[in-house]
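A single protein chain has been omitted; all remaining protein chains appear in their positions.
Now for chain A:
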Amino acid sequence: MKILTLNFLTCARKLCKSSNTAFPLHPQDAELEIVEQDMNVEFLRNILPRLMWEELSGVVGELGLPALPPTVPTLESLTEKKLKAAENDPTGMNVVEVEVPSQVALDLHRLLLETCVKEGKLVCGSCGHEYQVREGIANFLLPGHLV
């Protein structure tokens, strides 16, 4: 499961909904893998303002991944202008300006969409319940005594 989705998941127990320690869930014994995926700047731009940045930073730290910048990157910082040889120009003399993903966007993409929890568990900071992750799929079904 992608690190991005951890930012949208909290404890499934109704009792924990009002607690401010149930989010984010804490990954433990996590086996990480990188699954490459096409870059999608438009999606990053849309989703960035919806992230809980501080909580994301916390999870990144717990997983021992490179630290995030202290504040949310601006939308403008996701792309940069670059000069590129014009297409169908055999002389190579003409250049055009194109917009490409910036290093900020590439780093975020790597972290949020390509870094995945393959095995492990997600633990609620409020009730201590452990949700298992197997083959990249987390199980949030509550056992009989917690429903």
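Here, a contact is a pair of C-beta atoms (placed from the backbone, for glycine too) under 8 Å apart; a residue touches a chain by one contact, two chains touch by 3 or more; residues count from 1.
Just so it is clear, contacts and distances are computed from a predicted model.
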| item | value |
| --- | --- |
| Name under which UniProt lists the unshown chain, selected from "DNA-directed RNA polymerase III subunit RPC3", "tRNA (guanine(10)-N(2))-methyltransferase", "ADP-ribosylation factor-like protein 6" or "Coatomer subunit gamma" | "tRNA (guanine(10)-N(2))-methyltransferase" |
| Touching the absent chain when the full complex is considered, from A:20, A:74 or A:91 | A:20 |
| Hidden partner chain, touching residue among A:34, A:67, A:83 or A:141 | A:141 |
| Interface with the undisplayed chain - residues on chain A | 1-2, 4-5, 7-14, 17-20, 22-23, 37-38, 40, 42-43, 45-47, 50, 52, 113, 130-132, 135-147 |
